[in-house]
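Apart from one protein chain that is not included, each protein chain of the complex appears where it belongs.
Which chain is which? They are A and B, in the order written, and residues in each are numbered from 1.
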Amino acid sequence: MTIVFYLIAAITVAGALAAMLLKNTVHCALALTVAFAGLAIQFLELDAQFAGFAQILVYIGAVAILIVFAILLTRGSETPKDGVFSKSWLAGLVIAALVFAVLGWAVLNSTSVLPGETAKPAVSVLQIGNALIGRYVLPLEIVAVLLTSALIGAVIVARQEKGSAK
Amino acid sequence: MGPLTLVQVTPLQGYLLLAAVLFAIGLAGALTRRNAILVLIGIELMLNAANLNLIAFWRYGPHPEALTGMMFAIFSIAVAAAEAAVGLGLVIHIYRFTHTTDLDQINRMKG
Partner (left out) sequence: MIKNADQIFVLLQHWVMSFFPTALQPIVGVLLAVVSIICVFPALFAIAVLMERKGLGRMQNRYGPNRVGPLGILQPVADGLKSLTKEDIVPTSADAVVHFLAPVFLVVVVFMGYAVLPMGRNMTLVNLDAGLLFFFAMGASTELSVFMAGWSSRNKYSLLGAMRAVAQMISYEVPLLLSSLVVVMMSGSMNLGRIVAVQNQYSWGLPHWYIFTPWGFAAFLLYATATTAESNRSPFDLPEGESELVAGYFTEYSGFKFALFFLGEYVGMLSVSGLGTTLFLGGWSAPFSFLTWVPSWIWFFGKVMLSICVFIWLRGTLPRLRQDQLMNFAWKFVVPLSLINLFVAGLWRFMGDGFARWGVCSAILLIAYVGMAKVGMQKKHFGPRSYRYAE
């Protein structure tokens, strides 16, 4: 467990906490971007270069911008007068703590199956390309259809209907 | 070395714990915030935590040359982007009718 892992993990968790706790919605979205960047660096630490760069390109380059556009279009930058947390916040926190407790127990108590350190896999983009067209061609095509339908669906859902009040 | 020397943690367990922390934070945020967009942010954090889990198991598990974990994570990134787009489109559409994104107030099915 190198020092780099702890540093990047601290940044990621700090970004995630800030994303969920800050009052200003745009600040939350920017903190989320920090969390995404931290995760991308974790992917690079795990020798998954393609996934790391795809994470930066898709999440920081597209999803974060989508979120800030939506915040601006729905006047999210004004703080509501009733506070930012809903009335049933305690129940949500307890559930999340329970989930974390169960996951943490499961992780720490099942050490026997997998080895500690394994050799570094050498993955080239050529292998990924071959895998996408060879073994994973069906998921690839399904994801293509899914993305097309999501694109068309998002445009239809978000467009202004003719004659409706602005 | 490090804060977890009380328990012997392998690198894989370290990554899984980090993913569990991120998942719990995302879940807490999705369940407690009022603004619908912040709920979507929490969902994105949960999806990212799951991706980290997948890549960690791919790296430290048997047969990393089969690329299964990495492929799963890449497809998950694509699907999460599509879901974020549609979800935010829905939030914008609802905002046009109710003029609010406060989830405590959008609690009636009748428009």
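Following the convention adopted for this analysis, contacts are C-beta pairs under 8 Å (C-beta built on N, C-alpha and C of every residue); 3 or more make two chains touch, one makes a residue touch a chain.
Values in this document were obtained by computation on a predicted structure and should not be read as measured data.
J.: Name every shown chain in contact with the chain that has been left out of the document.
T.: A
J.: From the listed residues A:41, A:54, A:70 or A:84, report the one that touches the chain absent from this view.
T.: Of the listed residues, the one touching the omitted chain is A:54.
J.: Pick from A:2, A:88, A:110 or A:124: which residue touches the chain that isn't shown?
T.: A:124
J.: Considering the whole complex, which of A:8, A:35, A:64 or A:131 touches the chain not shown?
T.: Final answer for the missing-chain contact: A:64.
J.: Give the residue, chosen from A:12, A:33 or A:86, that touches the chain omitted from the document.
T.: Reading the full complex, the residue touching the unseen chain is A:33.
J.: So that we can see where the missing chain sits, which residues of subunit A does it touch?
T.: 26-27, 30, 33, 49-50, 53-54, 56-57, 60-62, 64-65, 68-69, 72, 124-126
Heads up, the rule we're going with is that only the chains that are shown with their structure count from here on.
J.: Show which residues of subunit B lie in contact with subunit A when the two form their complex.
T.: Interface residues on subunit B, with respect to subunit A: 1-4, 7, 9-18, 20-35, 37-38, 40-42, 44-45, 48, 51-52, 55-56, 58-62, 64-65, 67, 70-71, 73-75, 77-86, 88-93, 95-96, 101-104.
J.: Which residues of subunit A touch subunit B once you look at their complex with the stated criterion?
T.: 1, 5-6, 9, 12-13, 16-17, 19-20, 25, 28-29, 32, 35-36, 39, 42-43, 46-48, 50-51, 54-55, 58-59, 62-63, 66-67, 69-71, 73-74, 76, 80, 82-89, 91-93, 95-97, 99-100, 103-104, 107-108, 111, 114-118, 121, 123, 127-128, 131-132, 136, 139, 143, 146-147, 150-151, 153-155, 157-158, 160, 164
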